[in-house]
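Quick one: the structure is below, questions incoming.
Note that one protein chain is taken out, while the other chains of the complex remain in position.
In this document, chain identifiers A and B correspond to the written order of the chains, with residue numbering beginning at 1 in each.
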Amino acid sequence: MQRRQFLKGALYGTGGTLVALSGLGAATAALNPRRAAAAAPVSRKTVYSSCEMCRNQCPIAVKVENGKVVKIDGNPNDSAFGGVICARGNSGPSLLYDPERIKKPMIRTGERGSGKFKEVSWDEAYTYIAQKLKAVQEQYGGEAVAQTSHIGPYDVFFQTIGKAIGSPNLFSHEATCPMARIIGLNTTFGTAAINADYANTKYLLVVGRNFFEGIHVAQTRAVAKALSQGTKMVVLDPRFSVLAAKGEWLPVKGATDLAFIMALANVLIDEKLYDEEFIKQYTVGFDKWAAQVQDKTPAWAAEETGISQDTIIRVARELAQAKPHSLIEYGWRTTFTADDFQLRRAIMIVNMMLGNFEVPGGYYQVKDAGTLKKVPAMAAYAKKLGPVKVPPFPKPKKGRIDGTGEKGTPRQLTPIADGAVGQITETILTGKPYPIKAWLVHRFNPVMSIGDTEKTLAAIKKLDLLVTCDVYMSDTAYNSDVVLPECTYLERTEQVFDMSGLTPKYVLRQQAVDPVYADTKPAWQIYKELGEKMGYGQYFPYKDIDDYVERQLAPTGISRKVFAEKGLWTPAGMKPFYVRSGDAKAPLTLLATKSKKIEIFSDAVQEATGAGVPVYVPYPQPGEGEFRLIEGKVAVHTNVGTHNVPVLHELMSENTLWINAQSAAKLGIKTGDTLIISAGKYEHKGTANVTEGIRPDTVFCYHGFGQISPQLTRAFGKGINDNKLIPDQLGSVGNSITSMTFVKVRKA
Amino acid sequence: MAKHYAMVIQLKKCLGCQACTVACKFENKVPDGQYRTKSPAIGPSGTYPNVKVFFEKQACQMCQDAPCVKVCPTTASHYNKDGLVLIDSHKCVGCKYCMTACPYDARFINKNTGTADKCTFCYDTRLTKGEKPACVTTCVGGALLFGDANDPQSEVARYMATHRTEVRKAQFGTRPSVHYDYEGVK
């Protein structure tokens, strides 16, 4: 009897999952449930939202039937998408309904990295984190707390925690990805908000970017459109990518791209093919650049790059012939070398020599509300989002651990919002310049993304606290003390995103369905609740995300209904706005540099590095028996984030090591052989893919495979984790260096 | 005039990104591990540095003289009123004759239903509502054209009138409704 009382009390009381519904029961007990299911009307709706299978936030249309997401399309109301979305975007429901997602907050019960956790309530998790953070703060100071995220709309909530604590050490993942380009643009144009008008370009030279495998739907479509209209494309890449297959492939020797670019400038000057008027009117420092490239002849560059002199001259002439509607792509993941940002600057300088700024088929400054306000004729289209005001944060007592912002050093160029994320593990291990003791990670996986997996794992072991918020038990979550389950993008609303291009554009991510796992929460709520627990409620003055959106939209006069009905807002009647399309001499009043000119010579770069115009630095090349290890993206996966999503895993579960056929023959390697890839300190197994599509001195693998969290059942241990082989090495401006690893390869 | 739905695949525009592959899976609730359409890489061919590769979307070719319809013992495989080859799953007994007969390897036994399955051009879920098949709508490279080939104003009819297209395995005399433009890839 006692037993029964206990069980009933436990399970029918507060602990049960079912509840008797009044008015039902006996009356409907006879109803055949199958028939009831068939008779029930199907409720259908389309929710316009924004994808998060990668970082690009593409506008999507989510089809919901009876509360379940059944299909995702691109948002047909956005002409840049026209209903199109990539394989990853299409696979959203596979993530949403994956039984492997994290479902509850968890606290570690075993050794760090043992994978032993217990589930706790959110309140317990917040209390635990708050106590640990306070302890670190008291003993070491607020600066001992580091925060890293991928980069995204969650940052405004996530980073509020660190700012409130008084830590300067807030990092994005950008240093492992586009940061060198950002710096190249900042130092040349005074802003990084510079986009390219691919759809209208007549000639496209691509340096180390892969539009057709690293897919950004709007840009990929624009490039595809240009190609279908007869645009010529030349692709500089040591590997024969899908993009290279659609154009002219120039298998450039790794880390020598700058030589190619400087030789282009040399030819353009030598043959007087550049836009002199443009250079005169809009730029400063051209003479210093001309002097720098004077001896960078095609013959010299041919030696450096392995691309023939004739080809270099021809490409320069073809670019000039199509100018100003020709462009050189400024790159996406710009982590090739220590001074990658100088390559990005050089690319933009040659672009300016083509006069392709603010014209169709060239580069343009993003026309967001803030920019348009400065153009009287366009100011009416500018609807600036309202600020969501918070009180001032305490000023951090110390500078950043990575030296970001220090005048007179290259790090003065590093964007304060990004920092050099690769510095964190070094600082944890050495305690220099001062200790980092707590690390908060949001939707980022440093174990697989900061070079040297083993080093990151060793650093984690030295922390007092590691908290990871994610949707899966990522490699970093697995090694954490506290794991917080975020709901997926299909289960949350977020603030309005500014996705302006040639016209302003706002997009809203809108919740499509209730959270599948009831105890998962959106980032804004997690950090607001944690902040309140820590006594930082004043920094989260909004009630919820709807209140936040309302405050953003209030001064614009744009109704929230627009987003419900269309998913996005653009100003009615506004045509794509290029400042110079009608008048090639129109003043560039929008330029954000101090000189109000495009800075070919940059005082800031001169001060920081002593090289105000890009200077050629030869980098080491692989020796006999060595290969340069390079890596890249594949269309069906995003970085290290999607390899466990069921449908995407099914499409590609493993990567291989691409090796040139002649090089493989010398080593007796055949496709399918198991290889040992050795980078000296570390080795990794991999499967050989012998191909004609790669330079003989280079090997390649797709990134993000070989994951080490045993709780990513599908992706665990499948393929090569390139990140184990690539050292945690930082470039001058704090960018991670990922293309300077040499490996040896042998049969296992 | 009767409709004749046709698809044109411009291979030089296909990126092999598999957006169509995934879109089809969700549109048609295709079980885990099975596909109505796939776009494998053909190649690479050639010798470094002169290399080529392209992707070839493979699915039911919607033959007008379909071997699968001929061999079906229960008339489950049939032509519908718009001339499309479809399968009536209530009539299908899962004998697999059609799978053997299909020269394009386009059919499989659906793990959930136990009956033969293949591409339908999204007939029930989209075509009848005036929408194009899911693969066409989601194609990132813009490689897929779709429409009524009997309507001279349709995109497919105009394209085929001005470009050289081919059908796969013409020697079987199956008269497919899926046409391939290999220009720029071979």
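Following the convention adopted for this analysis, contacts are C-beta pairs under 8 Å (C-beta built on N, C-alpha and C of every residue); 3 or more make two chains touch, one makes a residue touch a chain.
Everything that follows uses one rule, which is that contacts and distances are computed from a predicted model.
Have a look at "Pyruvate dehydrogenase E1 component beta subunit", "Glutamate mutase L", "Nitrate reductase delta subunit" or "Putative spermidine/putrescine transport system permease protein" and point out the UniProt protein name belonging to the hidden chain.
UniProt protein name of the non-displayed chain: "Nitrate reductase delta subunit".
Kindly state which of the options A:48, A:203, A:282 or A:472 is in contact with the chain not pictured.
Of all options in A:48, A:203, A:282 or A:472, contact with the hidden chain holds for A:472.
Touching the left-out chain: which of A:106, A:129, A:194 or A:490?
A:106
Can you tell me which of A:76, A:113, A:403 or A:646 touches the chain that was removed from the display?
Per the contact definition at the top, the residue touching the missing chain is A:646.
Could you list which residues of chain B touch the chain missing from the display?
29, 31-32, 111-112
Residues on chain A that touch the omitted chain in the whole complex?
Those residues of chain A that touch the unshown chain are 2-4, 6-12, 15-21, 24-29, 31-34, 36-37, 40, 66, 68, 93-94, 97-104, 106, 109-110, 115-119, 472-473, 478, 483, 514, 516-518, 646, 709-713.
The working rule: only the chains that are shown with their structure count from here on.
Centre to centre, by mean C-alpha position, how many angstrom separate chain A and chain B?
The answer is 35 Å.
Would you tell me which residues of chain A are touching chain B in their complex?
On the chain A side, the touching residues are 70-74, 83-87, 89-91, 93, 212-213, 215, 217, 220-221, 224-225, 227-228, 240, 242, 245-246, 249, 251, 635-636, 646-648, 650-651, 660-662, 691-696.
Could you list, by residue number, the parts of chain B that touch chain A in their complex?
Listed in rising order, the residues are 12-13, 15-19, 21-23, 25-27, 32-33, 44, 46-49, 51-54, 134, 137-142.
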